[in-house]
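Handing you this structure, nothing more for now.
Apart from one protein chain that is not included, each protein chain of the complex appears where it belongs.
Up next is subunit A:
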Amino acid sequence: MSGGHSSYTPNTGIEKWVDARLPLPRLIYDSFVAYPVPRNLNYAYAFGGILAIMLVAQIITGVVLAMHYAAETGLAFNSVEKIMRDVNSGWLLRYLHSNGASMFFLAVWVHIFRGLYYGSYKAPRELLWILGVIILLLMMATAFMGYVLPWGQMSFWGATVITGFFTAFPIIGDPIQQLLLGGFAVDNPTLNRFFSLHYLLPFMIAGVVILHVWALHVTGQTNPTGIEVKSKTDTVAFTPYATIKDAFALSLFLILFAYFVFYMPNYMGHPDNYIPADSLKTPAHIVPEWYFLPFYAMLRAITFNIGPINSKLGGVLTMFGSIAILFVVPWLDTSKVRSAVYRPWYKLFFWIFVANAIMLGWLGSRPAEGIYTILSQLGTAFYFGFFIIIMPLLGLIETPRRIPNSITEAVLAKTKSGGQPAGVAAAPETKG
């Protein structure tokens, strides 16, 4: 995939035979063994690999759950409970899958924030970034539909609220909603098509991930300095260096995952989803899963009409816009410097952006009234202001710090200031 020349040499007869017919081992060797990665990657760069593992984990647990699940409104809730009570290790499967979705999103948010911090979206990685945003959209659709499947109160009412967004659009809104629902309200046809799509989308995600990794291997990874790889001393081989570091990071992530699965499996869920769906009883507060809360807060922040756009449509546009804007981030950032490490002001605003996103998440879980609405409006304004005003403006007016000439120079300067003797600049394999 790396586009460059291959360093794979088949040794045994079998290897040569396969290599002449389908050079898959060569592809794997070039992509995951010999592939050069910057030597200065930190643990923020481990989340891509973690995401890949989480995707596989979700698919495996999901396929097994589907063997026991019944997508019919009269049976769905109890079939999930049967998994929890009677299927061997069924409780483990289900808790892995439901908490796995949360951990998947936790990882993807860190992964995206990493990208925003180190300017990973900047040329020549625009397509890589855009593929990432497509993955994010597919993940959101998958998670939303998955949450409907257990057919609890939040499943049902969440589906009702979210599909209701589409009615905000003039003319096309109602037909779209009816197509999603398979009728005029959330019912059996909705559940059936959501199940079908929930099974399909992860495989589409897997397809886009392949493109994403392909694009990554064409441009190579960024690194905390934001300087492109210039010489061989800037990189190390993927295996063993990146493999062992990623494996260690993954094991820490799995500890967190296991902690939730075994000790707090219902912490991230909503109690109402243990009540079977009832179309006649609306829950007091309808809230989405935690990883959607910031977007939910922005949706509800638009309480006023803007010209011909009423508040409902405005809210929906704001919510979709908050994701859509990510697509154009590569062109909103005008800075010549890639990494926030050398951009003091961008760094500051980046951390405010993170804090703002967390606050919006919290506001999304509050009722939409009084002070909460005002705060959501301020938070939404900052969210968009960050992309539309701060990003383009900072690139023009900010004075970046001095940038080292190469990754190797940056690494050696760091070790020197850390008090350790500097190595021989040209030979990273010999520690000075």
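Keep in mind that, in the parts below, contacts are C-beta pairs under 8 Å (C-beta built on N, C-alpha and C of every residue); 3 or more make two chains touch, one makes a residue touch a chain; residues count from 1.
Operating definition for what follows: contacts and distances are computed from a predicted model.
Asker: Which name from "Cytochrome c1", "Oxidoreductase", "Branched-chain amino acid ABC transporter permease" or "protein-glutamate methylesterase" does UniProt give the chain that's left off?
Answerer: "Cytochrome c1"
Asker: Just one of A:Trp91, A:Phe113, A:Phe169 or A:Phe384 touches the chain that is missing; which is it?
Answerer: Hidden-chain contact among the options goes to A:Trp91.
Asker: Touching the hidden chain in the complete assembly: which of A:Phe203, A:Tyr259 or A:Phe304 does that?
Answerer: Result: among the candidates, A:Tyr259 touches the missing chain.
Asker: Which of A:Ile286, A:Leu378 or A:Ile403 sits in contact with the chain that's absent?
Answerer: A:Leu378
Asker: If you put the missing chain back, which residues of subunit A would it touch?
Answerer: Interface residues of subunit A facing the absent chain: 39-41, 78, 81, 84-85, 91-92, 95, 236, 240-241, 244-245, 247-248, 251-252, 254-255, 258-259, 261-267, 271-272, 274-275, 284, 345, 348-349, 352, 355-356, 359, 362-363, 366, 370-372, 374-375, 378-379, 382, 390, 397, 411-412, 415, 423, 428-432.
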